[in-house]
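A protein chain is absent from this complex, but the other protein chains hold their places.
Read from first to last, the chains carry the letters A and B; within each, the first residue is number 1.
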Amino acid sequence: MSRVASIALHTFKESVRERVLYNLIAFALLLIGAAILFGSISVGVEEIILVNLGLSSISVFGLLMAIFIGIGLVSKEIERRTIFSILSKPVHRAEFIVGKYLGLLLTLVINTAIMTAGFYVALLYQKRTLRLADLLVLEAVYFILLQFALVVGLALLFSCISTPVLSAVFTLCLYIIGNLLGDIRWFGQETGNALVENGTAVLYYLLPNFGNFNAISQVSHGEGIPGYLLISNSLYALLYVAILLSASIMIFEEKEFR
Amino acid sequence: MRAGALPTFLQLGGRKTAWAVLIACFLALVPLQRGVDRQLTAQRKLEESLYLPSGKILRRLAMGHEGLLANIYWTRVVQYFGRKKLAHSARFDLLGRLLQITTELDPQLVIAYRFGAIFLAEKPPGGAGQPQVALQLLRRGIVANPNYWRLWQDVGFIYYWDLKDYASAARAFQTGSERPGAHLWMRVLAATVAAEGGNIASSRLLWSEIYRQADDDQIRRSAFEHLQALRAQEDLEEINKLLGQYRQKQGRAPGSLQDLVAGGYLPAIPRDPSGAPYRLAPEGSAGLSQGSKVDLRLLQ
Partner (left out) sequence: MLAVETCDLTKDYSIGFFRKRPKRALDGLSLRVEPGEVFGLLGPNGAGKSTTLKILLRLIFPTSGTARILGRELNDVSMHARIGYLPENPYFYDHLTAREFLNYVGELFGLGATERRQRVDRLLDRLGLASSRDVALRKFSKGMVQRVGLAQALINDPELIFLDEPMSGLDPLGRREVRDLILDLKRQGKTVFFSTHILSDAEMLCDRVAILNRGRLQGCGDLREILRLGVAATEIVLENPPPEALKELSPFNRSVVWTGERARLEIADEADVPKALSTALRLGVRIVSLNPVKMSLEDYFMARIEEFSHTPLDQDLKAVAQEKEVKR
């Protein structure tokens, strides 16, 4: 097994032992179950409410998991000094970073799969039967996973630079800003001030554009996501994750461990 | 050191004291909170109307969860309306705003537009009596959902029922009938309304469709009540016709509907859709009895 795969698997096993993971999954499943009750207020919107609440829960709780575990990916190894026994082996520092990233991503994929399964169970309970069209929800789940890929990359980058608390704050801030980039840019254009307008345009392309991946509302109305958007979002995520990992590797290569 | 030393606070029965304080304070909190609630209710009512945020801003802040927020606001709409109905309030001031926020958050939440079409437009005490606001809402809904022909049906319905603008109603029904998937009766209705304006058959068709398509309990109940009223209206017209015949033949007005039965004009005293018998009102025309659940005011 390649070294990256070893490190990834090890990171995955370590993440899975975090107790907070199970609390968050339980919460998410609870909410999904509760959605069935909320929906009974209005017949027409039962399914819409379940899809919205279910996917929003998966998104929020997954985000919390990504941040909570991501911020410690590197800093914990440094702080606990377990890093010495890894870097003294024939392991490139870049392999370490990539392995850590993939390990956490794997954790999130599996957790999301569990929560999505819970969602489908609730949907089955509500509708009595499932149709092929219900698989559309998976497209929104895929976009949510792409968002996780970006968030883990961000958390990992900050984990190489600063303490866990600051990493969490920065990652969360970037997530929020990343969601509002469209508005920030629009705002810049409205001011008419060339400097502000250009500044916000630069930010728009520089920072991760999380707004691209919002598809929950669409999917709740049974609308699919156009193919070109699926492809372009995948590419965007791939490119941006490459940027984040490269930056993390660059920083990590220069890091000293006293 | 601890074992043989002076007994601790907890050992001295301090634990009992601590528990007693805990429970007593909790019990004291309940009336206190209720007092605060009473004092704040008036203020909260005021805040209710002031603190409704802009739907557009909410949508931006929702960060991808605007669908869920829309659902939450939709829940508030239903609760608001139900609460007001229960209190027999005739005012639904916030309904328009709440529906606007809901649809700004999720422009494809069609049920919100349809709810507004019925209850924003309807005159009090059944609704807010704001047909123009309802039309505005529906126009935004059509822009966001151009292929949803039933929104055109709702536009036509408002023109027809609340505004009595039959020309506009016919145009709306016609446009709606051209949308994909539109039912045939839309075209028929367009023609009928264009030619004859308002009549009971068209009204009954519209309300029947609303009843059939209703996704919401409130809407369905309202449609049912309207259909009952329409039915009663028709019955009363029939009875009045028979009354006229009786007066012509007998040369005098009947004392009660029983006379019509005796005279063979009716097989038995007819009952209204709610099961209560019709009666002869003092003015000489037929009317509903006291125990009737039918509400003719709906037809105004």
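Just so it is clear, contacts are C-beta pairs under 8 Å (C-beta built on N, C-alpha and C of every residue); 3 or more make two chains touch, one makes a residue touch a chain.
Remember, predicted model here, so these are calculated numbers, not experimental data.
Q: For the chain that was dropped from the view, give me its touching partners among the shown chains.
A: A
Q: For the chain left off this view, which of A:Thr82, A:Thr191, A:Ser232 or A:Ser246 is in contact with it?
A: From the options A:Thr82, A:Thr191, A:Ser232 or A:Ser246, the contact with the absent chain belongs to A:Thr82.
Q: So which bits of chain A touch the chain we can't see?
A: On the chain A side, contact with the omitted chain comes from 1, 3, 6-7, 10, 14, 17, 80-82, 84-92, 254, 256-258.
As a working rule, only the chains that are shown with their structure count from here on.
Q: Between chain A and chain B, what distance separates the C-alpha centroids? Give it in angstrom.
A: Centre separation, chain A to chain B: 42 Å.
Q: Sort out for me which residues of chain A touch chain B in the complex.
A: Within the complex, chain A contacts chain B at residues 38, 41-45, 48-49, 51-53, 56, 59-60, 176, 179-180, 183, 210-211, 213-214, 216-217, 220-221, 223.
Q: What does chain B use to touch chain A in their complex?
A: Contacts found on chain B: 60, 63-68, 70-71, 74-75, 78-79, 106, 108-109, 111, 215-217.
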